[in-house]
Each structure stands twice: as structure tokens, then as C-alpha cells.
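Omission of a single protein chain aside, the complex is shown with its protein chains in their original locations.
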Amino acid sequence: MAKVAVVFHSGYGHTKKQAEAVLAGAQKVDANAQLVAIDAEGNLSDEQWAILHAADALIFGSPTYMGTVSWQFKKFADASSKPWFTQMWKDKIAAGFTNSATMNGDKLSTLHYLFTLSMQHSMIWVGTGLMPSNKKSAERNDVNFVGSFAGAMAQSPSDSSPEEGPLPGDLETARLFGERVAQVAAKFKG
Amino acid sequence: MAKVAVVFHSGYGHTKKQAEAVLAGAQKVDANAQLVAIDAEGNLSDEQWAILHAADALIFGSPTYMGTVSWQFKKFADASSKPWFTQMWKDKIAAGFTNSATMNGDKLSTLHYLFTLSMQHSMIWVGTGLMPSNKKSAERNDVNFVGSFAGAMAQSPSDSSPEEGPLPGDLETARLFGERVAQVAAKFKG
Amino acid sequence: MAKVAVVFHSGYGHTKKQAEAVLAGAQKVDANAQLVAIDAEGNLSDEQWAILHAADALIFGSPTYMGTVSWQFKKFADASSKPWFTQMWKDKIAAGFTNSATMNGDKLSTLHYLFTLSMQHSMIWVGTGLMPSNKKSAERNDVNFVGSFAGAMAQSPSDSSPEEGPLPGDLETARLFGERVAQVAAKFKG
Partner (left out) sequence: MAKVAVVFHSGYGHTKKQAEAVLAGAQKVDANAQLVAIDAEGNLSDEQWAILHAADALIFGSPTYMGTVSWQFKKFADASSKPWFTQMWKDKIAAGFTNSATMNGDKLSTLHYLFTLSMQHSMIWVGTGLMPSNKKSAERNDVNFVGSFAGAMAQSPSDSSPEEGPLPGDLETARLFGERVAQVAAKFKG
């Protein structure tokens, strides 16, 4: 059984909702998959770090703020230099997701960063595995309407509450993404 | 008077429509701004190269195919190693735009590449200067609904004809972007 | 047994040398690993495409020209839209390498593109898994002196022949990288 941890920061609650959907997807494969929330100061407890070290797959999540991950997520990433020195996370499965207010809004920059972080840790990266919905008949709540391959994206209007956004289609995208990452982790663990 | 050239490749006509909108915007500032179309084999004529060499601003455009510029655009970029060796384009203004079928669809990867190309040429990069439309009340035909800062993005459904797409809002975004680049070029020329 | 194919373009022979080193590394794990060379017009034969379709891991290689892959490599990538439509390469292992004349020289831009391509194909990406040699005592021929995580980099001076460059350290880096990718592919196949 491959263990999955979803490690994320959320500023206002939208990314938390997305993280919960990713978790729900992962739990279809690993019933014990769990959330690891980075706090408002960018810190994790020792117990939380231990969950990450023990996991077979780490799914990174952050809002896109000013063009990449939040500073709190980055503080976590900087603190991961400790396991990096010993390459403790080598060959774990990695993946990433992000939410922001704008359709594009440089969300790909955030996913590129999460990928870059995972490569420094010698992890193995998995994307959405989902084709985009991009025909004339496409609707906003289709799976992968926002249209990302490298990781899962969600879009929540700038004046929406966490209850209002992300929309159902983006949450379903997050679930399918979480399930895929957990499946790849399970297959890789053998 | 700053001279503007819009150098682009279009596979099916959607990016050409976007290029024409960028041109229309640029022409509000430089009445003689012109299109320079890369052909289906990725080539430009000597006359077309001369237009680029004489311009004060080059606006690069390409569809996003398989995650970055089309191979025809890249063939043009590779051929630009000739003016690169002598840094002939140094201090020209640069900017970029792209169209693809998907809302995100890695369009930012294309803009990042166009930026990277311009930096090798020691050009000076200008983005859209447009805030995104990302409130709950946002509509598909708002200016910068697709939501890009580094350059102009348009989205045309995968089964749309060039007549059908890009949509009016994306074309208006392209016009405002072309006008901005030409204004910056004029200001920089002094 | 996981099948590995190294699909690459080389303009002057330096990237070919790097590809051969990647292959040598891969063959320690998959004795039948093979090179698939993109020709000077950016084409592959039907037999070559068949090798790619049958492989469990595709290692992409290209020189960095004007900031990303060569146009010939991009023509191959654009032609891969055919297997993309049916997601024929889904869950294959992917990895990438590049050579250029400059220490940095935007080689990371090339690796980012190869990653982006692989994500559109729903492949699973593996990096070098090699720590950089970056102490005061570091020497040019150390493994991963050029210092890349996302894929293997080599640097060959602009006036070096393919016989002279890449240097032995970069070729050893390429071998270790090829071996790692093949090992991950073997583990993933189970």
C-alpha cells in the first residue's frame, strides 16, 4: 500500500477546498491518505514532517500569489533543504496543484516551481493525465476546463468565498488528479 | 516615430486573426506597423528579414502546439542566430502573443519561450499591462478574461474555424496589447 | 524488462555524443535500449515511430538553440500530436537532456519544455537524481558539475568539435542519468 500525503498552504480557504478534493481522490486508492496543512507562518510540526518522510507520494498544493507559490509554502520548501541534503525524499512520487482567481494568472509558473522543487528532491513527477475540455460545446464545469497537464488547476473568482469557489468542475478535476497520483504511487511501489 | 513589426506563424488562421488585431492596435501609434508572416516551411524572405532589422519593436506571435511555439516559428528563431551573433536586435522592444484551443493549455510556456528568445537578443520586454477580468461577474468576452500578464493570450476552441475564433474579447485584448507595445516603443525611442 | 528509447536531434554531433552516453547508461539496465535519431529535416521514419510507441521509457534529447529545443526536435514534438490525441504514450516514463555552448545558456528552458511535452502526453517524469558538485574543491569533470536536477545537461564550448566536447564529466553524468531512467522504468513496469 502506497502512502499519500497532500501538503498544502491555503490563505483564504479556496486551496484548502481543492486540497480536500485531491485527498478524496487519493483516498479511493489509499484509504489513509492525509492532509498536511502548512500554517499561516509557513511552519509544520515535527509530527507533520514525519508524515511527509514516511509517505510514498507527496502532492504539493499552494495558491498562486503574485506569480508563484505563497511565501508560506516557500518557507516550507526552504525548510525542506534538510531532507534534501540527505536526499531523503528520493524516488517518492510528486505532483502539484494550485488555485487562483484568474483563468491563467500564471498558474503554470506555480506548477513549474513545484516540479522544480520535486526535481531537487529527486522525486518522480506525475501530472493530471486528463485531456482538456476545449471544444465549442465545452462548459465551465467540465473536467479540466481550465486545461492543465503538469498539475491540477482551479480557478476561484477574486470576490468568491471558499464556499463558492472553486467550482464543481475544478473540484472533480482535483479528485481525478488525486486518484491518478495515488494509483501511480501504488503501481510504482509494486 | 518607432517602427513596429508583428512577426508570426499561423497554422490554421486563428493566430493570424490574433496577429491582425495586434497590428490594428499597433497602428494606432505607428500607422506603418506591419505584419511579417513566417511561411509554412518556417522561412522568411530577405525583404522580411530587412523589415525586422529596421524595426524598433518586434512583436512575436505563434500558436501553442504541444506546449510551446510551432516548429515553423522555432525555425525562424533558430535562423535569428545570425542577427544574434552581432546582437543586431539589441535594445529593440520585444513582446509576444499566442493562441491555443485550451484555456491554459501551456500558453504561458510559449510566452516564456518568446521572452527567453528576446533576452538572448538583448531586447527589452513589454507585457500586456492589462489587469485580468476575474470577478464573479466576469464574462468570456471581457478584456483579458483569459488572464495573462507576460503577453497576450487568445483561446479558440479546437473545433472552431478561424472565422469563429478567437472570440471578440480576446481580439480586443490583442488590440490593446499591440497599442501598448507600440506606445512603449515610441516612448523608448524618444 | 522495460524498453528504453533515446529520441534526440543533434545539429553538429555534440548532442549525439551525449545521447550515446545516455544510451550506454540505459543499456546497463535494458541491453536492448536504442537510439532514435531525428533527421536534419525534423522527421522520423515509420519504423522509428514504432520504436517509440513500443517503448516503456522515452528519453528526449536536443541541443539548446536560441533558448529551447532545435526546430527539428520541435517538428518531431509537433508530429507527436498524433499519438497525443489518443494518449498513446500515457504512463510511459519520460526524461530529458540537452547540450549547449554556455554554462547556463537557458538550458533549463529546454528541459522545462521537454517536461511540458511529456506532461501533455501524460507521461511520468524522472530527473537526474544526482547531487551537484558545488564545493570549492569542485572540478570541471566532476559528475553534475554543470549542476542540473530536472534532466541532464552538458556544456561544449562554442568552438569545440564533437570529439572535444562534451567533456568526460558531462558524459559520465549522462551515463548515470540514462541508467537511472532505465532503473525507474524497470521498477515502474514491475
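All chains are identified by letter, namely A, B and C, in their written order; residue positions are counted from 1 within each chain.
Convention: contacts are C-beta pairs under 8 Å (C-beta built on N, C-alpha and C of every residue); 3 or more make two chains touch, one makes a residue touch a chain.
Because the structure is predicted, anything quoted here is derived from the model rather than measured.
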item	value
Residue of C:38, C:55 or C:108 touching the missing chain in the full complex	C:108
Residues of chain A (touch criterion as defined above) contacting the omitted chain	42, 65-72, 74-75, 77-78, 80-81, 84, 106, 109, 112-113, 116-117, 119-120
Contact footprint on chain C, counting only the chain that is left out	101-109, 132, 134-136, 138, 145-150, 153, 155, 157-160, 164
In chain B, positions touching the absent partner	87, 90-91, 112, 115-116, 119-120, 122, 124-131, 149-150, 184, 187-188, 190
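Simple rule for what comes next: only the chains that are shown with their structure count from here on.
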item	value
Degree value of the rotation bringing chain B onto chain C, based on Cα positions, nearest 5	180
Centre distance in Å when chain A and chain B are each reduced to the mean of their C-alpha atoms	32
For chain B, residues contacting two or more additional chains	106, 109
